[in-house]
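Only a single protein chain was left out; the remaining protein chains are all shown in position.
Think of it as A, B, C, D and E in the order they're written, each chain with its own count starting at 1.
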Amino acid sequence: MDKFSFLHPGMKSHFSDRFVTRISDCLGWYKEGMSGDVGLIGLPASKSSITPSHSSGAPQTIRSCLNSYTTYSGERSKDYKDLRILDFGDVRIHPTNLDETISRLYISVKEMLEVRACERYVLLGGDHGVSYPAIRAFQDHYGTVGVIQWDAHHDVRNLEDGGRTNGTPFRSLVESGHLKGDHLVQVGIRDFSNAMKYHEFAKDHGIKVYTMGDVEQTGIVPIVKKEVERLSKITNIIYLSVDMDAADQAFAPGCPAIGPGGLTSRELLASVSEAAKHEKVKAMDIVEVDPAVDFRDMTSRLAAHVMVRFLFL
Amino acid sequence: MDKFSFLHPGMKSHFSDRFVTRISDCLGWYKEGMSGDVGLIGLPASKSSITPSHSSGAPQTIRSCLNSYTTYSGERSKDYKDLRILDFGDVRIHPTNLDETISRLYISVKEMLEVRACERYVLLGGDHGVSYPAIRAFQDHYGTVGVIQWDAHHDVRNLEDGGRTNGTPFRSLVESGHLKGDHLVQVGIRDFSNAMKYHEFAKDHGIKVYTMGDVEQTGIVPIVKKEVERLSKITNIIYLSVDMDAADQAFAPGCPAIGPGGLTSRELLASVSEAAKHEKVKAMDIVEVDPAVDFRDMTSRLAAHVMVRFLFL
Amino acid sequence: MDKFSFLHPGMKSHFSDRFVTRISDCLGWYKEGMSGDVGLIGLPASKSSITPSHSSGAPQTIRSCLNSYTTYSGERSKDYKDLRILDFGDVRIHPTNLDETISRLYISVKEMLEVRACERYVLLGGDHGVSYPAIRAFQDHYGTVGVIQWDAHHDVRNLEDGGRTNGTPFRSLVESGHLKGDHLVQVGIRDFSNAMKYHEFAKDHGIKVYTMGDVEQTGIVPIVKKEVERLSKITNIIYLSVDMDAADQAFAPGCPAIGPGGLTSRELLASVSEAAKHEKVKAMDIVEVDPAVDFRDMTSRLAAHVMVRFLFL
Amino acid sequence: MDKFSFLHPGMKSHFSDRFVTRISDCLGWYKEGMSGDVGLIGLPASKSSITPSHSSGAPQTIRSCLNSYTTYSGERSKDYKDLRILDFGDVRIHPTNLDETISRLYISVKEMLEVRACERYVLLGGDHGVSYPAIRAFQDHYGTVGVIQWDAHHDVRNLEDGGRTNGTPFRSLVESGHLKGDHLVQVGIRDFSNAMKYHEFAKDHGIKVYTMGDVEQTGIVPIVKKEVERLSKITNIIYLSVDMDAADQAFAPGCPAIGPGGLTSRELLASVSEAAKHEKVKAMDIVEVDPAVDFRDMTSRLAAHVMVRFLFL
Amino acid sequence: MDKFSFLHPGMKSHFSDRFVTRISDCLGWYKEGMSGDVGLIGLPASKSSITPSHSSGAPQTIRSCLNSYTTYSGERSKDYKDLRILDFGDVRIHPTNLDETISRLYISVKEMLEVRACERYVLLGGDHGVSYPAIRAFQDHYGTVGVIQWDAHHDVRNLEDGGRTNGTPFRSLVESGHLKGDHLVQVGIRDFSNAMKYHEFAKDHGIKVYTMGDVEQTGIVPIVKKEVERLSKITNIIYLSVDMDAADQAFAPGCPAIGPGGLTSRELLASVSEAAKHEKVKAMDIVEVDPAVDFRDMTSRLAAHVMVRFLFL
Partner (left out) sequence: MDKFSFLHPGMKSHFSDRFVTRISDCLGWYKEGMSGDVGLIGLPASKSSITPSHSSGAPQTIRSCLNSYTTYSGERSKDYKDLRILDFGDVRIHPTNLDETISRLYISVKEMLEVRACERYVLLGGDHGVSYPAIRAFQDHYGTVGVIQWDAHHDVRNLEDGGRTNGTPFRSLVESGHLKGDHLVQVGIRDFSNAMKYHEFAKDHGIKVYTMGDVEQTGIVPIVKKEVERLSKITNIIYLSVDMDAADQAFAPGCPAIGPGGLTSRELLASVSEAAKHEKVKAMDIVEVDPAVDFRDMTSRLAAHVMVRFLFL
């Protein structure tokens, strides 16, 4: 038998410390029959973005940032090294037919749910357009879904002007009946970043809206805590949808639609932690990270940390 | 008649959503006889800067960032889409004669005020040197002017060592009598960023100085609120002068004189909002943004948002 | 009448030298009834790109680079300051429906040709996918078209795998009969950058292919000269299609598909000059410049210079 | 005698203002027999870093950032212009023998202490590996040393897996007996950034650990104040070891191991100020700044400001 | 059995064209018993570099750039899609013991050769220090080795001043007798980039030196052709050692020791092609690419193309 002393074809050659478990060590490719704790899927679609975006590159970058995190929480004195994350890979998208892409995203999330390999799921966009097919798939599988959306924007634009862009997912979901208005909570909505018409759409459909002004006044954690509690009573599962542009541009400089006056990294992480710990929270997507314009993958690192707060309870 | 289906020579071809009014939609070039709500002028001069600066490029970049903002405030449930901003363009500066440049800035602001087309004005620098001719023009037109200056620095350097640089505008104004010391308020002054002599000059002339320590202790909004109130009683109009380096380098990485320990974007925006809403506040300049060294126009975006908080009351 | 001394609302405030005519001074927006020498149109479409691309931003950047060039050729002791360029603006593209976008490009180029305002045309992409509708429009208007294509790639991929991407324009044109194989000349084709199948497609359809090896041996100018001569005898007009990735990555670092071993800037400019001077050459497109990944707009500057060589004969 | 009017060979030619004392003006090269207030030494070693790092470049960059700071504190109305900083230069490191480098660092710090020219010292890394020889030298010279470490990480990795890396300094110090466990305080430790084993090592050896959760709850200044007080009673001197990655990546984007959820610049500066003012605090190192990956020297500027807070009491 | 429609866990989800074979498609991880055409090994060591270098990252980046190249040469009308490249992975290096690292590199190359799976080999550095253990291993395995070295530098520095750095590999090889002086050819040596002493060392030991002046006069291809011919008669195998800094900084901006006046990309590629086609040429290393300081992986792309010219004959 060949025996190489310092070569391991097919394996990373990075330095490793025998006592450190990296989150990437918990990750393995899904194979038939496997079961695990959390399913991971990449939804690398960003051609529906209104502004220039290569957020299709984010699933790969965020995955590689997981290598920077360990499985240990000192705050809770707890090591999560036994958590098993099954990676279903990235959906193959169509280069020119965007409707076909949405359809593939829906089918793929559905197929992943149907193998029932895991209890909870992380979905990595892509732009926010991916939440439309994704949440639809969850609704079809689990029944009534509640959604907490971290976002500077309502994302309920009309579809006539540009079709199903990344500005429309929640419009589509609410109008198609896959998501009831009062099952949707929006946190971090920013002034001078939305249209009156869409704010009114939100109010008219009973969407619960919390602005940065609300966050400033009461803190974001109490808001999220209260709404998760409320949703948990009227929905089967809760789905977190994290548009990274909810964070201030200083903390998430790699989002396509960056701007000032948003959440700090600590506010974002604490509020996701708060939400994730409720047992009805079964899924989270992370969207709108464009690695091509980021600084040192800072935004992908933050996204990976958001994911970590969802993974380990 | 020619009819093009998808071409509109002379107009932007960007995606537009029928329900969204962008701030850039409120902007039009001033033409004789027009009147509007806010006058906008560019003061693209930065050759007087002590440290390297291309802040002369900021008027163009900040204007283009206005395209990222809408006219709607969700906090106030109010759409400002009818506000009319008249753009007077940029002052043509002289490439080698800096005194001539200062003179042109003064004359141009004066001429803009004299057509009395608007009630309120935004002036986009350029370096802080532009505030000297600008405030002088306002004083000549309106009489006694009060100034709130957001800045890490006093800007009251002596003129012997380098002439009228961007470190001297308030020295010049106070010494020439165009601005009384106690009509000037400085907020955000940082430790180890100024000289004792100039702090003493400020105290000796009755300039009201608030350091970052003061901001940390009492919050910036109460400081600004109190001082606007005070100034409103002793001056005809109040002029806000926002040196973007008052913000921490994490939030305004594109200022020539960046440094740590400054304001967050939320502190800056909230305090400008607070000031702007007083009816005596008639003008604001925004200075010291150098687009050439910025990251993704982050500092220009913040500057544009500062402008937004002044525009919409 | 208002008279501003140094303000000209709506006009650039840059330094100007009374004896210098910039190419941008020759440019004006097309208005009904106008006629000029060269028509300019922007085709800002890049969502059909296989690899990530924001070449949709190029029309704007290349236009602004025209400001760096004057109208004077010292080599020929000739000033072209009277050339009149009519700018038809940019085609408004659809954010999610790419077939609709192709259709709009075709219609817009067609409509531009139909007003017969100019004799010659420059079309600014966008990715290479724009050449399919553009050349189709020229063929419909002028009859038989010959094409000289500067490119590292054949661009004759199959359409089954991804639809009408930027890798397919010449496949589509040849198969649809809008362009005869031997009316197409490809210069600068690079080794290990194409598939055998597509080289065979080229040969089978009589496309004339010149590789970098050919360029190295005989020089690019003689190749282009000979082929323009040949095409001029068998076609009504000749259309130049310049994929900027024909240039070596050192000279055009901002193309999506950069690579080494390509043309120098001097080879590219000289060969375009050579081609443009033939009277049958009526149009040129310039494609595959992505300003978002460029260094100091270097690739847009080169593209603008390529355009200059076409403009001034 | 030669008299140049505007040339001063060997001196900087920057603009200077007669009333401004820059911190760099307080700095001079140490020469035999000199005495001063603070000794400065560069420890430009980063080849022991686990992840890629050129933090060896930091001593030079941080020194040059001192030029941006003045000696005046407005908060305290005090000018420190008479403080004398003696610069001992940078230790010459060995390019390939890392043990030799550690030995040179130890010897050099020791030799600096032995000339007894100053009362207090600043040491500029390099990576955190430099703290092992540095603190050892202080312990040999002063006897019992207490350490406050700002860091996201424990830095108590095992030495078997990679030798004496930048992840091991405090392990080495504690195990070798140069530092007692309860003489070490770690502030800013972050979740999912450390291994359980090492947290246990810390607890087992009595190291005092404060996480970001602790900072969020009680504020960082009270923590530091309490611990300096405690250490001052049981040690001869206190040494501050500031790993800049304790700061959030938004505030210190140039650290090799950046990440979200850390200290703000204001928290970092205030807590260092608090610590430094105790008379037993005699030394500070600043480590893990990599100028090669920073944005506009932002992290070096923050490091320089941290240094300023130690210098001026 | 699970059947996913658009998911393939463990496989890339990139767009693929059925007729395109990418070089990455020819690559597979070596497994025991396999045989192939070319063996590939990564030597990710750069801590021995004199100037700052993260060329340890190059094996990963160059491999990923292979994805940009196809297997087809139009110049030769030949498709190399059946070539089989066995990837032995990267040698695991030691973080702090550089002698141990050299030893691991030697052992690993040796072990790779001993499984006799391939006829020819590509070795990806790392800095030029890796050539010392690598060539030693080849000499031990094959007997007398001839070397053609593309480089701006002689790399025959003394070992006393810094140990076995990246400036010493050929000194070590010649002095240890593993490489006879006249079995070594250096091409591209640049003026004012080397010391007289080392030029003399080269001459004294019979090393064949060709400067950029020689390249300018006679062309690089004839030089390489002649020397391969000569070496082929006196050695068992020929090993190409390509230090990418032989190329001009415009073509290889990502080398640690960039400079002007070097080879163009076309000169480099043509000369490697010329050398590689001789049957005695069995191995090539590519060194001194630092992806951390490169522009758009330009230098890694060039390196990958150099590799391609060696792979396909």
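Assume a residue touches a chain if its C-beta (ideal position, glycine included) is under 8 Å from a C-beta of that chain, and two chains touch if they have at least 3 such contacts.
Small disclaimer: the values here were computed from a predicted structure and weren't measured.
Chemist: Specify the shown partners of the omitted chain in the complete complex.
Modeler: B, C, D, E
Chemist: Using the touch definition up top, pick the residue from C:29, C:69 or C:142 that touches the left-out chain.
Modeler: Answer from the full complex: C:69 touches the omitted chain.
Chemist: Specify the residue from the set E:56, E:108, E:172 or E:194 that touches the hidden chain.
Modeler: Checking each option in E:56, E:108, E:172 or E:194, the one touching the absent chain turns out to be E:194.
Chemist: Based on the whole complex, identify which of E:216, E:229 or E:279 touches the chain you can't see.
Modeler: Hidden-chain contact among the options goes to E:216.
Chemist: For the chain that got dropped from the picture, name the residues of subunit E it touches.
Modeler: Touch with the absent chain occurs at residues 50, 157-158, 160-162, 167, 189-199, 209, 211-213, 216, 248-250, 253, 257-262, 293, 295.
Chemist: Since one chain isn't shown, list which residues of subunit C touch it in the complete complex.
Modeler: 15-21, 23, 68-77, 79, 81, 250-251, 265-266, 269-270, 295-296, 298, 301-302, 305, 308, 312
Chemist: Would you write out the residues of subunit B that touch the absent chain, in ascending order?
Modeler: Contact residues on subunit B toward the absent chain are 47-50, 52, 54, 56-57, 94-98, 162-165, 292-293.
Going forward, only the chains that are shown with their structure count from here on.
Chemist: For the copies subunit B and subunit C, give the interface type as same if over half of its residue numbers appear on both sides, and as different if under half do.
Modeler: Here the answer is same, because the shared fraction of interface numbers exceeds one half.
Chemist: How many Å are there between the centre of subunit A and the centre of subunit C, using C-alpha atoms for each centre?
Modeler: The answer is 40 Å.
Chemist: I'd like to verify one number: the distance from the centre of subunit B to the centre of subunit E, where each centre is the average of its C-alpha atoms, in whole angstrom.
Modeler: Between these chains, centre-to-centre, one finds 56 Å.
Chemist: Residues of subunit C touching 2+ other chains?
Modeler: 50, 95, 162, 293 - these are the residues of subunit C that touch more than one other chain.
Chemist: Should the pattern of chain-chain touching be classed as line, ring, star, complete or other?
Modeler: other
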